[in-house]
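Other chains dropped; remaining ones untouched in position.
Residue numbering begins at 1 within each chain, and the chains themselves are lettered A and B in the order written.
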């Protein structure tokens, strides 16, 4: 009996409204019919490389060490190199060389080897430049899933030449954190680049209510453990299941709109003076 | 060759916009790579336990007798017991002990044995209380799918201690049914707790037009067999593919809005006096 195929974990910004995800599945299953295919999500906001990269990295603890991870969020499709990366944890990463995979390879033990995907034995000329994945990235991922070697995909690259996202670090002083908006979701909840340990480093870990100052507005936000504890319109601070500080607001209000924030914007977090 | 793994049928209110469903698939496939995973739907309206429980129970005739059914709709996640149930039909049910599974186990022949999911050999401490499923319910379901024993998941519970949904029964008299709104869908169609046999019990089975009285409004609704037969704005009554009476309205009007109804509201159904 042949060894089982590696699972393929697939994340993209393709959406579900057309045939793109299905066509990729069709190609993957054609080459590696025994691989479970896990759709992490295909609703990454279109072209948002950092959002996709963060979601992928934060999902890593739940992804098997023999998985082949296929990520496609590529605003410059056809211009970026396409790469396949062997990580020190055993997982493979396949996608464009635009930083999308960089947070994931850090979470997966770092890059062991990397190749550019060019081999005509594995891939084929894309039928459309705007939709290369089924002809290049999918065959490459499936090749690895059935046990094919990384170096059959194309020439080795120097890992240092890979593009990486620079995730902004919060600035922490005694009693204040200057954080940055990483992402938001459809409920208007705001994800900041702040971890629970950062609160402790600023001496704010036991503060029941925090002041969140943005350029355009200011909110007093109560600490809580879940969304449900906040009154309608009330601001709150929780740590989400991925470990990031989240600014939320009791339904149906939106923290994102209330504070006028977008990804990349700064916020200042201090002890609230409100009684 | 090892015996094939049991299929896993998965229903939740997780939505498709983030990585939650994908992470659960990743964990399930990691433990039981040979199980087909069937996503019944992940768009149960958030936290609507009865809606999820009804959909699951009504789907039972189409679900294999060797299936492991994983249901996650849990407004009190972290507070409810997590349980695994062996039914008399052979199907397993895994989920929170909040009633979500109760209509399903009735449709699957009743509870044979039930355990609380606690075993550290199978599950792990949840990485996040707000998202326990990948660390507790998913490993438990996959354990059963690969042929693991129910009693390895934790201590036996008394079936009578399980929480069950009390689905409201219609009140039927000669010429009148007092029903209750069970659910609605995005088209504004209203599902009532009324079966075709109830119409006959009230002597209304051959009535071509019914009066539907709600607290806030009243409609004359024509019997029909499909949505397409009703004029724009016209009210109609059909029996849906799950066997429930549905109040519909010709596109683009919404019966739900027109009658001012919500789940739990009462309606009175009688013979229409309109000519």
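By our rule, a contact is a pair of C-beta atoms (placed from the backbone, for glycine too) under 8 Å apart; a residue touches a chain by one contact, two chains touch by 3 or more.
From a predicted model like this one, the values you see are computed outputs, not experimental measurements.
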> Since all chains share one sequence and 2 are shown, how many copies form the whole assembly?
Replying inline: 3
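Here, only the chains that are shown with their structure count from here on.
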> Given a C-alpha superposition of subunit A onto subunit B, how large is the rotation in degrees, taken in steps of 5?
Replying inline: 120
> So, what's the distance in Å between the C-alpha centres of subunit B and subunit A?
Replying inline: 32
> Which residues, counting only subunit A, touch subunit B once they are in their complex?
Replying inline: 1, 4, 7, 9, 11, 16, 36, 38-43, 55, 58-59, 61-64, 67, 185-186, 225-226, 228, 240-241
>> List the residues on subunit B that touch subunit A in their complex, please.
In response: 1, 16-19, 21-23, 25-27, 29-30, 33-34, 37, 75, 127-131, 134
